[in-house]
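All protein chains of the complex are present and in place, except for one that has been dropped.
All chains are identified by letter, namely A, B and C, in their written order; residue positions are counted from 1 within each chain.
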Amino acid sequence: MSADPSLDATNVTAAPGVPDQALLEDLVAANRILFNQGVLDAYGHISARDPGNPAYYWITRAMAPAQVTAADIIACDLDNRPVRPGEKRLFFERVIHGEIFKARPDVMAVLHSHSPSLIPFCNSDTRLRPMVGSAAFLGEGAPVFDIRTVDDGGDLNICTPVQGKGLAQALGQHCLVLLRGHGAVAVGSTIRQVVRRAIIAESNAKQQLQATLLGPVHFLTMSEIEYAKRQKPKDPDRAWRLWKQQAMGG
Amino acid sequence: MSADPSLDATNVTAAPGVPDQALLEDLVAANRILFNQGVLDAYGHISARDPGNPAYYWITRAMAPAQVTAADIIACDLDNRPVRPGEKRLFFERVIHGEIFKARPDVMAVLHSHSPSLIPFCNSDTRLRPMVGSAAFLGEGAPVFDIRTVDDGGDLNICTPVQGKGLAQALGQHCLVLLRGHGAVAVGSTIRQVVRRAIIAESNAKQQLQATLLGPVHFLTMSEIEYAKRQKPKDPDRAWRLWKQQAMGG
Amino acid sequence: MSADPSLDATNVTAAPGVPDQALLEDLVAANRILFNQGVLDAYGHISARDPGNPAYYWITRAMAPAQVTAADIIACDLDNRPVRPGEKRLFFERVIHGEIFKARPDVMAVLHSHSPSLIPFCNSDTRLRPMVGSAAFLGEGAPVFDIRTVDDGGDLNICTPVQGKGLAQALGQHCLVLLRGHGAVAVGSTIRQVVRRAIIAESNAKQQLQATLLGPVHFLTMSEIEYAKRQKPKDPDRAWRLWKQQAMGG
Partner (left out) sequence: MSADPSLDATNVTAAPGVPDQALLEDLVAANRILFNQGVLDAYGHISARDPGNPAYYWITRAMAPAQVTAADIIACDLDNRPVRPGEKRLFFERVIHGEIFKARPDVMAVLHSHSPSLIPFCNSDTRLRPMVGSAAFLGEGAPVFDIRTVDDGGDLNICTPVQGKGLAQALGQHCLVLLRGHGAVAVGSTIRQVVRRAIIAESNAKQQLQATLLGPVHFLTMSEIEYAKRQKPKDPDRAWRLWKQQAMGG
């Protein structure tokens, strides 16, 4: 018997059709890139909502992101039940994905990481704020989710729907939420955007940490944040292609 | 129709003759070296003024510096219009190059980067100052250009001639100018000198950040800065050759 | 004549039987992984108690962890005498292993390292404390052993039984003890758990150092520490397999 009751669910409803090959390819590349760039280590996971069937999302089985192939990607419904019965190797924190996809219809991809330079900001009252235009998605500062607001039992992991809903609420309309004593969740409208945000958040954190050594830090102004949000990034696929080449060769 | 009106310009005047092969080779190597040394990532660009025709400069098409070859290098006039009509893949911030080449006849090469350790100094009142003789080109501290002095719309990028002229004015007679919330621009009399300055600025920034942990920092004195500026660097090509070998093999 | 009197010991008692192949394989992998992850350099050593004969432990001859093979692993008794007479290439600090195995019957593996990011905490009154759930084994802060409490001669190394016993006493029931001016010792119930703890301690130290730049640091609460200690880590072998692949290929 599984310790995870959702694994025994059999009332799976309409499953997504044939998976989108481009999406699966990007999901594999995202796992490899995020490992190669130091955002993920042996843990963490990224998912993509099915473009044709928004009640489902794609994610790998529980495994190290560095070792992912297309064959490792499975579909789950928004209650985080695998479409194919009998799947056992599931991320125990996949509730993060389902609850955020429910709360944020605009979100098409979700990443949970332990991005190393974000941890100091998870455990501080100092907010992670944008140092440069490409980090404007951080807005006036990334919110921090304290799991004690929904569950004071001592658990730091997001394993239950209540914990997942609490996290989604803390995320609100932001693009990134930090988890006290734990890590981060980034969201976006595409896999590539989420990957981009995660990599920029990590480098922004390093630069903000360094900047505190120099005295008061001048972050982007509100009008700069708003301006940057209105603009599409210039040629974002240029970075994606480079990161993919670095992570996967070719 | 292009979103960038300069692309439709047809009144291109006398173009540079056959490109200087040694210059193109150095420009390719500069792109590869600056990526390999961590000054550039997927973005940023370096240009060289045409030695025979100072009203033109050479730069790559919009692409990742790590992937540049000689075939990717094109010529632009100082209004940043490509010599060959129909070129579409152009850096949208190439106005930086044209405006600086106009304002500084002595400058033969220009680099725009998001050099990671310089960002903290872009967003601080603490000046980047020389820790060692090879960084004497930083003088009494690198100036910081705040784009709000010319354009308070919220844009951080240098896309218009007015923004480019403002940046060139902030650069003045310096060798490096920092851009608040954005990055840096380095200039020099050769491609190799600009590459050298960019790599030294990045390491100097790291060392200055560390030094602040130890108490008051003793920077070079004015007489040391002046002395170092008067001296030619000893065997600068030694570093160039090593960097090129590291970046390109052979 | 050896400078180390224990080498001349001949009263070796019942030796362990045929070594456990899986244990030896893990011990080799542990050495390679700890080097690859930057916990060990040319020095440091990890041992495993013999599962069938708890009065003996396995450890490599004195050598660089990066170069270890199964043929380099020997057995010692808890007085740190090699089972096979005539062994000369022994770690002079192996007393650490014997004394901790004596004092802690629950401990099955012991690591001594100079893990670089732990050194600052060895020489400070600020305690190394858990930033994230996986570091809960640090409890309310890792103890620091000051060798002057047992030996004020000026030696920083743990070479004598008295020094080893003092260290074991400072360790107490903790999982990690820091050694002032020297390094760290981690213990656990398996080789893999000790490796995991050592790698997490190193990254936790980096993150705690960074967090101090942001103001007061919010560490795990007591209930979070207790909760995490009660839970088994989720899929710890996932990290082990990845680390092993990174260190040894295949």
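Annotations for the structure displayed:
Operating definition for what follows: a contact is a pair of C-beta atoms (placed from the backbone, for glycine too) under 8 Å apart; a residue touches a chain by one contact, two chains touch by 3 or more.
The structure displayed is predicted, hence computed values, not measured ones.
Contacts of the undisplayed chain with the visible chains, over the whole complex, involve B, C. Of B:M131, B:I147, B:A198 or B:A247, it is B:M131 that touches the chain left out of the display. When you scan B:T69, B:T149, B:S189 or B:T221 for touch with the missing chain, the hit is B:T221. By the touch rule set out above, chain C reaches the unshown chain at residues 41-43, 62-64, 66-67, 92, 114, 116-117, 119-126, 152-157, 180-183, 209, 212-213. On the side of chain B, touch with the chain left out of the figure occurs at residues 130-133, 203, 206-208, 210-211, 213-221, 223-228, 231, 234-235, 238-239, 241-243, 245.
The criterion applied here is as follows: only the chains that are shown with their structure count from here on.
Computed centre separation for the pair chain A/chain C is 35 angstrom, with centres defined by C-alpha atoms. Chain centres here are Cα averages; for chain B and chain C they lie 49 Å apart. In chain A, the residues that touch at least two other chains are 213.
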